[in-house]
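What you see is the complex with one protein chain gone and the rest in place.
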Amino acid sequence: MNDLYIQNNLVCRSSEIWKNKALFFKSEENDDLKAFLKKAYQYIEMDYPKFFKMDNLSKLAILNFEILIQNEKIQDPALVFANSNSSLDTDQKFQKSTATFASPALFVYTLPNIMLGEISIKHTLRSENIFLISKEFNPSLYTQYVSQLFQDKNISETVCGWVDLHNSEYDVLLCRITRNGEVKFTEENLQKLYDQPHE
Amino acid sequence: MKNFLLADSIISPLGFGTEANLENLRNSKSALQLQPANNRFPNGYYAGIIDEDVLDVNFEKIGKISSLTKLEKMMILAIQDVLNSSAIDLENLGLVMATTKGNIDLITSNNFEGDRVQLWKLGEVIASFFKIKSKPIIVSNACISGGLAVKVANDLIRAGKCKHALVVAGDLVSEFVMAGFQSFQAISPFPCRPFSNDRAGISLGEAAAALLIGPKANSHSNIQYVNVCTANDANHISGPSRNGEGLVQAVSRVLENSNLKSDCLDYISAHGTATIYNDEMEAIAFNRLGLQEVPLNSFKGYYGHTLGASALIETILTKHALQNNELLKSLNYTAAGVSKSLKIIKENFKTDLKLALNTASGFGGCNLAMLLKKEI
Partner (left out) sequence: MISPMSDLHIELKASIIEQLNLEDINLDEIENDEPLFGDGLGLDSIDALELIVLLEKDYGIKLNDPQQGKEIFNSINTMAAFIEKNRTK
């Protein structure tokens, strides 16, 4: 456990993306989620047409993942993600579609781990995946699972993610965990990153 | 440190409790029945659905039915059954839950408060029913959830967070998932026929299951959890990989991490959903792994696809297969229907079993491989 470190971190809330505690991108305050996501996509020149087919949760995950690892070489990171509201945002949209014509393109996004699939496809990651649900952000979920992963397997890094969306409020924390660095991978440090004030 | 699969229960249309289920499996009974026609399915559809009246009669012995949803009652009954058979200190018990859609049928209902549809709420309801103090950990990772939850439980004990861990899994045949799989044109017009040449899609089933994991073998069980590995296909979010790469990686890694070779395997409990592409993918993967001669079955013909519960149910059934040295036939199998050969189990038989592989694959490109071993 002592030899794991938080390498990079990213926080995305209310039209702002902060990478390693510095403001990376900000769109208009009254932009809705769709507009915010599109502007950020254009800002990083992502050029990935599949992006527009994704639901908002997957867009949040893949876009912020791109920013987290921008200009860096990743080594098949395991993905350990969690949230509170599962895929409820898209569940509600799919449920509405069933009144007339159930939409297969919505149904496929009614699982929260689809985010992990989208990230894996974009970066050809055949790594370990898990998606957990917790009422609130809970750093112990990550520290427990990740330290066991590193013990067991030939894993060189992990990306931990909290990607939550409810009633158009979104809340994202991503952390890249590696075997060397300065900030130790502890519950306290994760919680601090999650709580970081952005003024 | 080694953990063992100590006690278990399956609550399904095939019975309440593992023994009742095993009895029906041995007699080749299936949970899949023709359900009444509705707007979506003018000719009805095949699914494994638990009769709620029967569920309530069983549940009234332990709790009040009106305050709980169908899925909650199923999960509670499964846990109660496990607790009845083992003296466990609830103070020192970890709880891990697996589900894909939980109480999703409440998305259109006003009978329960608004957050009851949330998966974390399902965890709270179950934990508070049994007054389990530790916070439940909830795994929602498509159709590998039930197997992944077993790994989480094992890790909890290894990390010293609890002495024993209880895994519970469950999913319903809801309007929501029926509409979804129908929009995928994935529902079979007859009870699903895994790995067969005339297979035509999945049948859905509902069930709950519970499994107690702990550090010491007991008189009921000497079946050991060896390891679980997962791997993503990195191919498509709903379509299985054409070359089975994710499943190949998951199985090779779990063998490698356990210092075991593929020729040690005595049995494979495969995922086998009976869609054209899934079963083909598995056949390719097992052949690439050199496992084409290992006896293999799918339990989907008995239960249908029980989504988040399926990998836990199959873990429990694999445990009993090892324990009883008994392999059950792959129900509804007709004739070879995949491009690579597999040794599908066609009749129930008894044989010496020591090491088994249990696999699952799901949307989002996820694949899981679990090894279970009999300690002699």
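Think of it as A and B in the order they're written, each chain with its own count starting at 1.
The rule we apply is simple: a residue touches a chain if its C-beta (ideal position, glycine included) is under 8 Å from a C-beta of that chain, and two chains touch if they have at least 3 such contacts.
Given the structure is predicted, the values throughout are model-derived calculations rather than measurements.
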Quick one: which shown chains sit in contact with the chain that's not drawn?
A, B
Can you work out which residue in B:183, B:203 or B:367 touches the chain that's missing from view?
B:183
In the whole complex, not just what's shown, which of A:53, A:96 or A:179 touches the removed chain?
A:53
Among the options A:71, A:100 or A:180, the absent chain makes contact with A:100
Against the hidden chain, subunit A presents residues 49, 52-53, 100-105, 108
Which residue numbers on subunit B touch the omitted chain?
183-185, 236-239
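In the analysis below, only the chains that are shown with their structure count from here on.
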Centre to centre, by mean C-alpha position, how many angstrom separate subunit A and subunit B?
27
Of all residues in subunit B, those that touch subunit A in their complex
100-102, 104, 107-108, 117-121, 123-124, 135, 137-142, 148, 152, 155-156, 158-159, 161, 175-176, 179-184, 227, 229-238, 245-246, 249, 253, 257, 362-366
Subunit B partner contacts - residues on subunit A that touch it in the complex:
79, 84-86, 88, 91-92, 94-95, 98, 101-104, 107-108, 110-118, 120-121, 123-135, 138, 141, 144-145, 147-148, 152-153
